[in-house]
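As you look at this complex, bear in mind that one protein chain is not there, while each of the others sits in place.
Each chain gets a letter, A and B, in the order it is written, and its residues are counted from 1.
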Amino acid sequence: MELVTPEIGLVFWTTVSFLVLFFLLGKFAWKPIMGAIDDRERSIEDALLKAEAAKEEMSRLTNENEVLLKQARAERDLILSEAKKIKDQIVADAKEAAHKEGARQIELARVEINNQKAIAMADVKNQVAQLSIQVAEKILQNQLQDQQKQDELVSQLLKEVKL
Amino acid sequence: MIGSIAALGAGLAVIGAGIGIGQVGGKAMEGISRQPEAASKIQTAMIIAAALIEGAALFGVVVSFLGLR
């Protein structure tokens, strides 16, 4: 019975002590501690939210970048292909021009050659003609020095002539 | 004499508490084996229930204290 009967003295001192403890801790410990914990939690939450926002921003920027990159790439491809076309065109043109020029040159050369050939031929013909005339003259001079031979020739010539 | 009777009463209280805590523990184990992922929650609830039952048993103890001296 004694054990389960609260003693007034201890009840009194416990009440006083507990209330003092409650007041002191409440004022000087729990208030700042809970405040600090709440503040920190709020700041962490804020930081998390900000991080989330930053992440979103980042992903948005990345997306944008990607789009830009894609555009740039497409533009580059376009430019490249155009350049290639132009290049091909130029090359083709140049080739054609070279071809034409070459053909013209060749033609000119041929004409020239032909001309030269003709001139040369004419020259050769003249010379051959003169030479053969001279040869013929000499031969004739030689042959016609002898009367018999003249007669022979005439007769041969006469034989050859077909009327 | 009063002490002995109080002791008998305390013993009876322990029987009840023993059965109660046994039930709580057994069911909690069953629950944990069925849902191991909820083990921590079940344990907390089990400890609370066990402590409440224990409190009831300790009423018996207090009655036995009443018989002291």
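By definition in this document, a contact is a pair of C-beta atoms (placed from the backbone, for glycine too) under 8 Å apart; a residue touches a chain by one contact, two chains touch by 3 or more.
Here is the rule we go by: contacts and distances are computed from a predicted model.
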Omitted chain, identified by the protein name its UniProt record gives, among "Metal ABC transporter permease", "NAD(P)/FAD-dependent oxidoreductase", "Phenylacetate-CoA oxygenase subunit PaaI" or "ATP synthase subunit a": "ATP synthase subunit a"
Residues of chain A in contact with the chain not shown: 2-15, 17-18, 20-22, 24-26, 28-34, 36-37, 39-40, 43
Residues of chain B (touch criterion as defined above) contacting the omitted chain: 3-4, 6-7, 10-11, 13-14, 17-18, 21-22, 25, 29, 32, 36, 39-40, 43-44, 46-48, 50-52, 54-55, 57-62, 64-65, 67-69
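Rule of thumb we're sticking to: only the chains that are shown with their structure count from here on.
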In the complex with chain B, residue positions of chain A that touch it: 1-4
Residues of chain B touching chain A in the complex: 62, 65-66, 68-69
